[in-house]
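Structure in structure tokens, see below.
The complex appears here minus one protein chain, its other protein chains still in place.
Let's look at subunit A:
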Amino acid sequence: ATMAGSHLTREFFELIKTIGESKSKQEEDRIITDEVTRLREKTKSSKMDKRTTKEFLVRLIYAEMLGHDASFGYVKALEMVAAGNLVEKRVGYLCASLCFAPDQPLRMMLVSRLQKDMQSANILEICFALTAACKLITKDMIGAVLGDADKLLTHEKEIVRKKTVMLLHRFLQLDPASVADYDEKFRRALCDRNPAVMAASLHVYDELVRANPAANKDLVPSFVSILKQVSEGRLPRDFSYHRMPAPWIQMKLLRLLATLGHADQKASEQMYEVLLSCMTRADSGLNVGFAVLYETVRTITCIYPNTTLLDEAAACISRFISSDNHNLRYLGITSLAAIVKDHPQYATKHQMAVMRCLEDPDDTLKRKTLDLLFRMTNPANVEVIVDRLVANLRDAVDVFLRQDLVDRISEVAERFAPSTTWYVQVMTQVFELGGDLVKSSTASSVMRLIAEGGDDEDEEADNEMRTDVVETYLELIDRPGLPDMLLQTLFWVLGEYGYLAESMELPAMCDKICSLAGRAGLNKVTRGYAISAAAKLTAQVGAVVPSAQQLMDSFGASKDVDLAQRCAEFRVLASRLDMMRAVMPVDASCEDVEMEGDEGLAFLDSYVEEALAAGAQAYEKPADMAAAEAEAAAAAASHALRFSAYATPDAGTHMPEAGPSSGAGETAGPGGLQAPAGGGLSAAAGPWGQKGQWGRKPAPAPAPAAAAPAAGFPGTLPGQPGSA
């Protein structure tokens, strides 16, 4: 089949052969690079004849498809479009369609050609132009071809009308305003005597209806009527596919009805009968029959609910979900997800089948099922579902799937948790299995929940919960390879609530934490958490255990400022344990720090004044610094390229414009460099002062009015950006 009718050169054939035999990407790249060089030579050489140009373009397309730029050859495509015979013209259009980037200016040059071809007497020529236009037209080109396209809407040949409607659809997508007054014409296309043209118009309506369902409700009877006729087999037999009458038209109409019937009882009621009939007739046992069936089910779930239809749809979904066919199971899950939101009762029946789909080796199916489970979760089934999800997380390998699972479990657990204890248990597992995939905000939520306790202010119940949590973490603490987020939460919990533990005393706990904190290779942030936990426990114990002392000593000199600070604070506080207890109160992580009556920290005023007097630099607020920066930037911007004449040097006293390049050492010129106002080089202000980190501030420009050009100097060029 390969060389049949082949009119290609030996050269091209050899090219393909060598590429096919190439052993590496580099080798292939080299071969194509050579090819591109050859093509480039051809363009430079004496005129290629049309046949050679045709192959040239095919090879160009091939090279570009493999990622090599051959834009030097684009101009040949234009030549072919303009001067070639029909076959050559078509290849020219093809090349342009495939290769011209959205911003390629050569597109514009095709407009006149497109117009001419659309006016041609040759059907094929018109079709080529329509197809090319669809790909090449940009918003600004629409106006140029709309007139010609318009005429083709009533062309005698259906293939032309059909393609013209598609082109108009493209215009609609690019610029709805361009075809704003085409309602009448679209209607005519919908009622075209040829069903293929009608089918094309459905794309247009799909776009219009989705953009504005309310304005198109009057179309419902038409669509219902067409769907009825199509599904009853009243179209010519050519439109049947595997004995299913025009399935794609049916599907398109079903989508339209779904959009129009959504939340609209009146509109939906007009559809019920045809939907039922479609469902019955679509049941052919073939793939395409299932396609129509699925769309019917989908439409039923979208529109205003009707119990009979929903029951039928649910029965259909049942069959899909329990099918052996993977595609059908996938569609079953998708439909169930659609139905479960508004009609959860249909989902419970399938809970087991759904769980089974979760075990399916097919990743796509698994992901879709997760999505469904997520929508199905409610307070009654959350524990069962989360259990399954966590088990899946344990086994899942694919990164996107794992991320999905982690996100969903976190969300669903938080939303429907029956108790804080349960929530913490689940999240601990998620931390353990999900590691870095868990959002850091989740850990904060968990910690906050533990600290805040339950809503009902039951201190006893809260402490029970916290004890459970502490015990859970104590079990985990020796496990190797725990992810950072889990460790951080663990350290925090033990530091805050370790005293509730029943299985371990505080000093021993402190020891444990310190030994873990000292481990090599521990993440800095986690180590920080551990150090703080050790400090808190020390405060509660009332004495510094040797392991804590050792820990603080080892990291007191750490290069990491955060760790060094924590250790330094510990060391200072450890010398005054009563203060330490005040600084680290028990079970008060959610309480505000109170500074009654002294929010301005007035007690530190004398400290500040002493420091300023000793020469410390005053603190400049970031907002002020930003304002100063902006000022300097604006002044600098005003010294862009100057387009107006310089002022005549005269004996006046205004300063010359000092651009960024002016040196500080410039001596007085005829204009005279005056010392800045305020006098004295020691002044902080002024271009040569010490102010600001940019050294020199550019001098302000003299008022433009003063720059009156004397005779002989070129005047200001019109329309140029003047200086500020």
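Assume contacts are C-beta pairs under 8 Å (C-beta built on N, C-alpha and C of every residue); 3 or more make two chains touch, one makes a residue touch a chain; residues count from 1.
We take it that contacts and distances are computed from a predicted model.
Asks: Looking at UniProt, which of "Pseudo histidine-containing phosphotransfer protein 6", "AP complex subunit sigma", "SNX4 protein" or "Trafficking protein particle complex 8" names the chain we cannot see?
Replies: "AP complex subunit sigma"
Asks: For the full complex, which residue in A:I31, A:M48, A:V111 or A:L124 touches the chain that was left out?
Replies: Selected residue, touching the omitted chain: A:L124.
Asks: Out of A:T280, A:T364 or A:S440, which touches the unshown chain?
Replies: Of these options, the touching residue for the absent chain is A:T364.
Asks: Based on the whole complex, identify which of A:H169, A:H350, A:R402 or A:R466 touches the chain you can't see.
Replies: Per the contact definition at the top, the residue touching the missing chain is A:H169.
Asks: Of A:Y74, A:F239 or A:F570, which sits in contact with the chain we cannot see?
Replies: Counting the whole complex, the residue in contact with the absent chain is A:F239.
Asks: For subunit A, enumerate the residues touching the unshown chain of the complex.
Replies: 1-4, 6-8, 12-13, 16, 51, 57-58, 61-62, 64-67, 69, 85-87, 90-91, 94, 98-99, 101-102, 124, 131, 134-135, 159, 162-163, 166-167, 169-170, 173, 196, 200, 203, 206, 210, 238-239, 241, 247-248, 251, 255, 287-288, 290-291, 294-295, 326-327, 329-331, 361-365, 367, 400
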